[in-house]
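Note that this complex is displayed minus one protein chain, with the remaining chains in position.
The block that comes next holds chain A.
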Amino acid sequence: MPAVSKGDGMRGLAVFISDIRNCKSKEAEIKRINKELANIRSKFKGDKALDGYSKKKYVCKLLFIFLLGHDIDFGHMEAVNLLSSNKYTEKQIGYLFISVLVNSNSELIRLINNAIKNDLSSRNPTFMCLALHCIANVGSREMAEAFASEIPRILVAGDTMDSVKQSAALCLLRLYKTSPDLVLMGEWTSRVVHLLNDQHMGVVTAAISLITCLSQKNPDEFKTCVSLAVSRLSRIVSSASTDLQDYTYYFVPAPWLSCKLLRLLQCYPPPEDGAVKGRLVECLETILNKAQEPPKSKKVQHSNAKNAILFEAISLIIHYDSEPNLLVRACNQLGQFLQHRETNLRYLALESMCTLASSEFSHEAVKTHIETVINALKTERDVSVRQRAADLLYAMCDRSNAKQIVAEMLSYLETADYSIREEMVLKVAILAEKYAVDYSWYVDTILNLIRIAGDYVSEEVWYRVIQIVINRDDVQGYAAKTVFEALQAPACHENMVKVGGYILGEFGNLIAGDPRSSPLVQFNLLHSKFHLCSVPTRALLLSAYIKFINLFPETKATIQEVLRCDSQIRNSDVELQQRAVEYLKLSSIASTDVLATVLEEMPPFPERESSILAKLKKKKGPGAVSVTELEDSKREGGELNGGGDRGPDTAAMASTPSPSADLLGIRSAAPVGAAPASAGSLLVDVFSEAGPIAPSAAVNDDGFLRFVCKNNGVLFENQLLQIGIKSEYRQNLGRMYLFYGNKTSVQFASFTTTVSCPGELQSHILSMHLCTKPVEPLVEGGAQIQQVLNIECLTDFSDAPLLNIKFRYGGALQNLTLKLPVTINKFFQPTEMTSSDFFQRWKQLSQPQQEAQKIFKANHSMDTEVLKAKVRQNVTPHSIMYRLTLRCSKDSVSRRLCELLAEQF
C-alpha cells in the first residue's frame, strides 16, 4: 500500500484493496469480496445511521468491486443520498458512483435529477460542474428531458464561471448527440457561435466541439462561425510559442484548439469572402512552412502536436480540393513523411496520401512516390503500415502504372499476412480488370492470383474472369491455352480446376488442333483432377464433359464410359448423380443438332457493375470505395470488356446447382433470386432460367408449401441469411419462433423485420403481434437471433401473412419478403370417429360448394399415405394421377385446403 494518499484517504478502502491484491486465487478474491459485500449490506441495513464519511467509504468500496467486474445490486440509494451532502468529497463519490453504475430505475432517476437540479441552481461552480459531469456521463433521455432547456442558459449567461461554461458546452453536446430533438438552440445560436471569440482558451476549446457538431447538423444556421474560426486560427498560428502560456503544448501553441478549428472549417466549403479566404490560405501556408522549420524540441510530444495540426491542415486542403498549389505542397510534405523514422508518421502519411490520390490536382504528384510505397510494402515490419501501403498502391493505380503495381501486389501476396489476403486478392482482381488493355495480361494475372492465393480467391473473382473471357472472343484462345498449361501443374488449386473446366468446356476446340492438347488429352487432364475436387467442382466438370461431347464427337465414347461408371451414375450426391444420368441420357438419345443447340457456347453476359467491386465495398464497409471510383470502373469496365454479372457456372445450362453456384451480383439486387434451388429441377430448366430470374421476386414463397404439413424447418436460405422456424399450434392459437442466422462473417446492420397481413387477412388472423421486443438491429457475423410471433386465428383464411426483412450487408440494403407458413390447417383439431360415422358425416356435407376436388399429377413418388379427417383420395395407378376430394362445412375452407394439400403429393 503506498504511503502517499492525498486528500482525505479512506483507510478502510486502502486496506480492502490491499486485501484483494493479496488474494492468491480468483476464489479467494471472490470470498473476500462476498465478505465485504455482506459487511456493507449489514452496515447499510443497520439501525445506526451511518455518518457521511462511512457512507462514502462503503459506496467507494462498492464502486471498486464493480470495477473489478462483479455485479453490484445495492448501494444506489446510499450513493444518491451522498449527492445531497454538503461535503464536497461525499458528493463527488456519490456522483462518481452514479456515473459508473447507471441504473434506469425511474424512482432513482427522479431522485438523481432532483439532486442535480439543486446543484445546478446552487451557483456554486464546483457543484455545478459535478452535476454537469454527471449529466454528460449518464446522458440518458430522461436527463435530456429534465435539463436540455436549462443548460444552454447556463452556457451563455454572463455571470457563469469559465469552468462551468466549459462543462456546460460539453454537457450540452452530449445531450444533443443522444436526443437532438430536445436540444433547441434557436435563440442561443449566435451567442454560442460567439464563444469562439471568448478570451478564455479553455472555453473556446470546449465550445468548439459543440459548435462543430451543431454545424454539421445545421450548416446554414452556424455559417457565421467560418469567419470567426479563421480569425481565431490565424491568431493562434501567428502567435509565438510563449504567447498562449499554458495552452502552449511543448512549444506548439494550442494544438487541440487549432485542430478543432481546422476540423470545424471542414464542415464548410471554402469561404466565399475573398479576405477571409486569403487569411485562411495564409494560415495553411504558415502551417506548411512551419513543418519545414527545425523542431523547437526533440521531444516526440512536440513533433506529434505540430504534425497533428499539419495533418489536419492537409485534410482541410484535400477537403477544399481547389488549391492546386497547396495540394501539391501537401503531397510533397507527406512524401517526406513516407521516409520518416517515426513509424506513426509513415503510417499517417500513407493514409493521407490515399485521399490525395483521388484529387485530380495531386494524383500525378502522389504517383511520383510509387517506389517508396512499394518499398514500404516490402520492408515495413508492422503489418498495419504494410496494409496502408497496399491501400495507397491501390489508390494511386492508373493505366500508366497498373502493370507494375499489380505485379508488386501479386508478389507481396505470397508473403502477405493471412488477415489481409482476401482483400488484397480482390484489389488485384479489380485493378487487373479495370486497367487491362491487353486481355492476355488480365488472364495471366488472375490465373497467377489463383496459383498464389487460391484459397483467398472468392467466387466473384473466378466468375469474373470467365465472364470476361466469354465476352471477349480475342482472348478465348489464349485463355484456353493458358489454363491448359496451368492445369498441368501437379498440384493445382481447385479454383484453377473450376476455371479450367469451364474454359476448356467452352473453348477447348480453339487449342484442339495442337496434338499436345488434343481433345482426349484435354479431357484426361481435367479428369485427372476430378477425384480430388469437391462436389460443386465435380458438378461443373461433368457439365464440361457434356460440352466436350458436343465439341469433340470423338470423345463421346470415353466420356460416356466415365458417366456410366458407378461412382458417377450411382453417386450418393443427388446433384452429381442427376447430372451423370441426364448427361448420359442426353448424349445417347439426342441428335447432333439437338446436342449442338442445348450445349451451345454461352452467350455474352450482360453488362453490370463488377461484382468484385461490390464485394470489396462490402468488405470495407460503406464509404470505403469512393463513388467516383465506382463510376470509373463502371464506365471503363463497360466499354472495355462488357463485363456481365451473371454467374458463369455451368449451372445456367444444366440442372440447378448447389448454393455455391449462386448467381452473383443478383444476390444483392434481389436476394430471392438466390434462393436455394431444390436439387430436383430438370434439364428443361435451362429454358426457364434463360428468362428473367425468379418471377416471384416480390414475395418468396419457396419454403411456404413445404410447411403445410410440418412445423419446423428452414424456411429460407441464401448466401447471407438463413431463416428457420419452429412453430406450435393449439386450437386457434399458434406460436412461431423465427430464427435469423447470419451466415456471413460480417455483421448485418439495421436489421428489421415486420409482419403484415395482406388484405382481408387482417380481420381473420388476429394480432400477429410481436410478443417479444423487436429484433436487435445488429446481427453479428455467424450469430443467430430469435423472434417470437403469437398468432390467433379468428376465422378461416386463405392468404398467408408476409414477413418482410430488411438489413444492410456491407453497404447494400437487402430486402426480402417471405410468406409465413401459417395455413388454415394448422388450426385443425384431429377427431376420432369410426368409418361409419365418417361416411355419415361425409354424406351430410352434400352441398356442391362444400366439396372441392382436384385431379393432379404426383410431384413425388407414390406411397400409400394415410389421410385423416374428411379427405378422400383416389389413386389412379396407371396415369400417376391423384384425385383429391375434400368436403368441409365451409366452402372457402374446402377450396383452400384442397389447394394446399394438392401440392403435397
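Note that in this section a contact is a pair of C-beta atoms (placed from the backbone, for glycine too) under 8 Å apart; a residue touches a chain by one contact, two chains touch by 3 or more; residues count from 1.
One rule holds in what follows: contacts and distances are computed from a predicted model.
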item: Hidden chain of the complex, named as in its UniProt record, picked from "Septin-type G domain-containing protein", "GATA amidotransferase", "BRISC and BRCA1-A complex member 2" or "AP complex subunit sigma"; value: "AP complex subunit sigma"
item: Absent-chain contact - pick from A:E107, A:D382, A:D417 or A:D438; value: A:D382
item: Per the touch definition above, residue among A:W256, A:W441 or A:F739 touching the missing chain; value: A:W256
item: Selected residue (touches chain absent from view) among A:I40, A:I98 or A:L173; value: A:L173
item: Residues of chain A (touch criterion as defined above) contacting the omitted chain; value: 1-2, 4-8, 14, 17-18, 21, 53, 60, 63-64, 67, 69, 86-89, 92-93, 96, 100, 102, 122, 124-127, 129, 132-133, 136-140, 161, 163, 166-167, 170-171, 173-174, 201-202, 205-206, 209, 245-247, 249, 254-257, 259-260, 263, 301, 304-305, 307-308, 311-312, 343-344, 346-348, 381-382, 384-385, 621
